[in-house]
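Not every chain is included here, but those present sit where they belong.
Letters A and B mark the chains in the order given here, with residues in each chain numbered from 1 onward.
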Amino acid sequence: MMDSKRYQAGLARLNELDPNAAQHLKETFQAICPELADLIISFPFGEVLSREGLDFQTRELATISALTAMGNCQPQLASHIKGALHIGCQPQQIVEVILQTAVYAGFPAAINGMTIAKRVFQESGIIDTDSDD
Amino acid sequence: MMDSKRYQAGLARLNELDPNAAQHLKETFQAICPELADLIISFPFGEVLSREGLDFQTRELATISALTAMGNCQPQLASHIKGALHIGCQPQQIVEVILQTAVYAGFPAAINGMTIAKRVFQESGIIDTDSDD
């Protein structure tokens, strides 16, 4: 699988978001399901997120919208906010996407998403770390 | 409420998506909850979706992503696909947003969203009406 064109396309796509993610995925699930990392790289990243027809920044903003609305994918939401910043999405775009999920999925989803974004923005040095948490 | 600046901003925003939507909302809920239409116009459209910091097309693509992932908002998903086309989103962008929810919310959500998009695209003359439904 790792020699395939789609695996290589997926690896390149994932590396754009986070150059450490592929290695981290492999190590995390090596003992329990060694194929999981390869499946994630080759299908979502290699066959879906690397498609043409929609630029990668808009893809990531749409992903942040879906994960915030679903409300039960905190680790993935944090990763995609970090990745979106990495490929050049503006912090304000991310804030706006999260804020508008209040309309579609309710204020708790938006507030919990904003709390995750705040932490990622602090870790990325975009906003100051404060002491009120 | 209807004279307020935010109501007027909301009405203008909603009219961009669908010039008939405000009147339809008012009539639909007049007998049971007459304030509902005004609340929808003044808060989601007047205070959230009309904010700066994210262009309207990207807002709509993010909305389509959230509604497809949630999977239980079919009437709203159809309206926002129609509205997204109306403000200039490309059909292929909408298709890509729906397709990638397969990754985050599963194939049934993506398939059911694509079925709704197909119907809207047919009604809009973007694709032919066929006979296989």
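We take it that a contact is a pair of C-beta atoms (placed from the backbone, for glycine too) under 8 Å apart; a residue touches a chain by one contact, two chains touch by 3 or more.
Values in this document were obtained by computation on a predicted structure and should not be read as measured data.
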{"item": "Total identical subunits in the assembly as filed, 2 in place", "value": "6"}
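The rule we apply is simple: only the chains that are shown with their structure count from here on.
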{"item": "Centre distance in Å when chain A and chain B are each reduced to the mean of their C-alpha atoms", "value": "24"}
{"item": "Residue ranges of chain A touching chain B (in the complex, touch as defined)", "value": "43-44, 48-49, 51, 53-54, 58-59, 61-70, 73, 76, 90, 92-93, 95-97, 99-105"}
